[in-house]
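Every protein chain of the complex appears in place save one, which is left out.
Now for chain A:
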């Protein structure tokens, strides 16, 4: 089994706070992965708001948030395990984030030890 990190991105900060229905859908999806015993880490939410997000650049230039130059921002991640990246893609497809224009990046984890 390989491990893959699923990185969630949104385009509109207004979508960050989910409705109860969205929460429920998301939870169903996440628990569905756990039910297949394929959830390695349920991950965390990464807060994008002012005061919670800053970026440090060369010459120690600090900007607010991640979104001065890019149009989308990371909102969270989870780690799953599967035999192939294609299987991980299939799992990702069930996430409700696509309904609000978000996307998921899938990256195989290479463990440092």
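In the analysis below, contacts are C-beta pairs under 8 Å (C-beta built on N, C-alpha and C of every residue); 3 or more make two chains touch, one makes a residue touch a chain; residues count from 1.
In the analysis below, contacts and distances are computed from a predicted model.
The chain that is not shown carries the UniProt protein name "RNA polymerase subunit sigma", picked from "ABC transporter domain-containing protein", "Peptidase M48 Ste24p", "Extracellular solute-binding protein" or "RNA polymerase subunit sigma".
When you scan A:10, A:39, A:88 or A:104 for touch with the missing chain, the hit is A:39. In the full complex, chain A makes contact with the omitted chain through residues 24, 27-28, 30-32, 34-37, 39, 42.
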